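As you look at this complex, bear in mind that one protein chain is not there, while each of the others sits in place.
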Amino acid sequence: MASYLLSRTIQILLTLFAFICIVFFLVNAQPGDISNVYAMNPELPPDARERLQSQFGLNQPLWQQFLVYVKNVFTGSFGLSFSHYPRSVADVIAERLPRTVALFFTATVFSFYLGFMLGKIIAWKRGGWTEYATTLGGVTLYTVFTPWFALMMIWLFAFKAGWFPIGKFLDPVLWREAPIEANTLFGRMMLTALALSIVVFAVFLATTRLRISGARLIQLGSLVVAVGVMIGIWRATGTGNLAWDIIKHMVLPVLTLTLISFAGTMLLTRNSMLETMREDFVLAARAKGLPEKAVRDKHVARNALLPVVTSLVFSLAFAIDGGVIIESVFSWPGMGQTLVAAAIAEDLPLAVGAFVFVGIFVLLAHLAVDVIYVFLDPRIRY
Amino acid sequence: MSGAPLLAVEDLTLHYATRAGEVCAVDGVSLTIEKGQALGLVGESGCGKSSLALALLRLQPDNAQILSGKVLLDGVDLVSLSDEAMRAYRWNRIAMVFQSAMNALDPVYRVGDQIIEALEQHVPSARKQLIERVQELYDLVNLDHSFIARYPHEYSGGMKQRAIIAMALACEPDLIIADEPTTALDVIVQDHILREFGNIRRELNMSMLYISHDMAVIAEVSDVVAVMYAGKIVEYGTAEEVFTRPIHPYTQALMSAFPSVTGEKHELATLGGEPPNPLGLPPGCHFHPRCPFATDICAEQEPPTVRRGEHWADCWNPPEEQGDD
Partner (left out) sequence: MAVEVAPQSAAPSLRRVRFALAMRSLRENWSLFLGTRIGVIGLAIILFYLVLALSHPILMNTVWDERIYDPVVGYAFDETRQPAPPSRSHLLGTDPLGRDILSQLMHSARSEFLLGLLAAVVTVTIGTTVGAIAAYYGGVVDTILMRFADLMVMMPGISILIVLSALIGVEHFELALIIGILSGFGGASILLKSQALSVVVKPYIEAARAAGGGPAHIIFIHIVPNLLPLSFLYMMFTVTGAIFSEAILSFLGLLDVRMSWGLMIHTTEAAGYLLQVGKYWWLIFPASLSITLLCSSFYLVGRAMDEVINPRLRRL
C-alpha cells in the first residue's frame, strides 16, 4: 500500500514537472519576444520593469530562463501582476486559492454523492419513467451551456426570488464595519468545516467498524450535535453573521456547480452498476437470501463504485473547467475568475501563475483520489 | 427412499423475452429429488440446465418468466411464495455452488465476512459464534483458519472453490445446487474437490442437483441422471441404467463423445450439427436434425415416452431392449 502510494506520488511529481515544462513551452513558443509581453507593458513603472527582467532572467539565454522559471515555480514567485499592480501574483493567488478550494470541494462532494445515489437507483429500476426522466434531466444538465444555466439560476433565485445575493463573495455594505478581515474569517470557516468533517467521518467509521446496532441514528445524531456546537461557537464569537453572509454567497454557485456535474457521475454509476449486476457474486448474494436493498448497496453499488472513482480522475479536469466558468459568471473571486480576468486583461504573469496553480491543484486532487481508491479496493492493499 | 420426495419439480416452463423473440428455455420439465439423493443434470451449454437451476431459487434474470409449473420443496410450492417468504428459503433450504468460483465471491469483502453474511441472514447469533461456525466450515473443506480474514484475490482457484462450498454448507441446506462448479479448475484439483464434496454431502445427508456438460463428472457424482436437450428432459434414469443402456440417441452421442478408460478402444464420435437455435426449434423431436436414426415422423410429431422400469426417454426410434450383457 505504501509502495503503491509512493510510486503514484513519484508519478504525479513527474507529471507536475512535465506540466511545468509544457507551460514554459507554451509561454515561449508564441511569436515575438516574450520579454515584450512580460516586461514591456507600458503601464509598468521603469523600476518594476527592471525587477521583472532580472527576476525572470529575460535577458539571459533560453535554458537559463527555464531554470529561473522552474525555480520561480517551486518558490511560488510568479512576479508582479499587471492588473493588480503592485501586488505580486503569489499574493493574489494566496487570497483566491482557498475560495476556489472551498467552492470546488463542496460542490464535488455534493455532486458525487447525488450522482452516485441517483445512478444507483436508475440502474436498479431499469425502464419506467424514473430512469427516463433522470437520464434526460441529467443529460440536459450535463450538456447545457453552463453560463446560460448559471445565468438562469441567478435570474431565478437571486434576481426574481431574491433568496440569494447576485454573485460576488460578500456584501460590501455589511463588511464595511466588520472587525475582521474577510480572508481571516474565511480561513476560520474552512478550519471549522474541516473539523466538522473529521468528527463526522470518525463517528461514521467507528459505528460501521464496531457494528453497533442503530448506527444510522448515532451518525445522524452526532451530525446534528456537531453542527449545533459549531453554530453555537460562531455565534459566541460575534462574527456569525459575517460568516453567514459568505455562506449565502456560496450557496448558489455551489448548487449550480453541483447540478451541472452530478449527471456525469450519475450516468457513469448507472453503466457501472449495469455491468456489475451481471457478476456472479451478485447472483450469489441474491441466492444467499439477502434483501434486495442489501444486494444493491452492499454488493453491486460497492463494486460499481470502483470504476466510478477511477473515472473521477477524468472528470476532475471537467469539474475544474466548470468551476472556472461558474466563478466568472458568479464573479466569485477564486482562481477561475482570476484566470479569466487575467486573460482578458492580458495580465500574463497572473494568467500563467493561476494556470500553474490550477494544474497543481488538479494533480493534488488526483493524488487524493488515489489514496481514496486504496481504501476502497482491497486488491491494491498489499 | 421413503415418503414424499424432498424436491418435486412439476411441469416447469420458463420463457425468456429477448430482442429477437420469446425463447422457451425450460419446457415443461418434471423432476424429483429424494432426501440425500444426487441428481446429475447433463446437457450441452444453452440447453436450459442453468436456467432450470436458477428457476428453482427463483433467481432467473429479469427478462425471464416462469409461465407455469410448480417447484415443491417438502410440499411447499416455491413458485407461488411471496418474495419475502422466498428469501427465507434461499440458502437456508436450498444453497448453490456457482459455475465460476472466480467470480462468485465479492472481491471487496473478506471471505469469512461473506460466509457470515449468509449466516446472519438465516441463523442470526453473536459474532463470536458466527466466527466459530465459519472455522468449523473451513475445517470441513480443509482450508486454513488464517484465510477466513483474507480477501478473495489472495485465494487460489481451488481454495476459492472450497470456500464457496463452505459457504454453501453454512446453513446446512437440504439441497445443494452445483452448477458446473469445477469447470475452471485443473483436472487433479477438480477430482480432489469433487471427491471431498461428495463425502461431505453424504455425511450430512444432503440432496444435490449437479449440473454439468461433462458426462465423466456426472458419472462420478450422481445417483440419478437426467439428460436435457433444448429445454426438455429427454432421458431419465439411475446413473447405472443411463450409462450402461442409454435409450435416447442424444445420450448415446454424449456418451461416445468422451473416452472410456476401461472400455474397449473405439473412435471418439463427435456430435454432428450445431446446437439447436432456441429461437426456431425444429418441430417434432427437437433433436431430429442431428439424429442418425431420425425418420419422417420425428420431424412431425413429438416423440412418445419409452419406459423401461424407472428409466425412461422420449424417442420415436429407441434401440431394442437388450437383455443382460
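Order of writing sets the chain letters: A and B. Residues in each chain are counted from 1.
Just so it is clear, a contact is a pair of C-beta atoms (placed from the backbone, for glycine too) under 8 Å apart; a residue touches a chain by one contact, two chains touch by 3 or more.
What you see is a predicted model; the values in this text were computed from it and never measured.
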Using the definition of touch stated at the top, determine which of A:Val144, A:Ala178 or A:Val251 touches the missing chain.
A:Val144
Contacting the left-out chain in the complete assembly, out of A:Leu26, A:Leu62 or A:Val224:
A:Leu26
The one residue from A:Leu5, A:Val340 or A:Leu376 touching the chain left out of view is A:Val340
Residues on chain A facing the left-out chain by the touch rule are 11, 14-15, 18-19, 22, 26-27, 30-31, 37, 126-127, 139-140, 142-148, 151-152, 154-155, 159, 166, 271, 274-275, 278, 313-314, 316-318, 320-321, 324-325, 328, 336, 339-340, 342-344, 346-348, 351-352, 355, 358-359, 362-363, 366
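Assume only the chains that are shown with their structure count from here on.
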If you average the Cα atoms of chain A and of chain B to get two centres, how far apart are those centres in Å?
53
What does chain B use to touch chain A in their complex?
54, 57, 59, 62, 87-92, 95-96, 98-100, 103-108, 117-118, 121-122, 127, 151, 153
Within their complex, chain A touches chain B through residues 126, 211, 279-281, 283-291, 298-299, 302-303, 306, 376-379
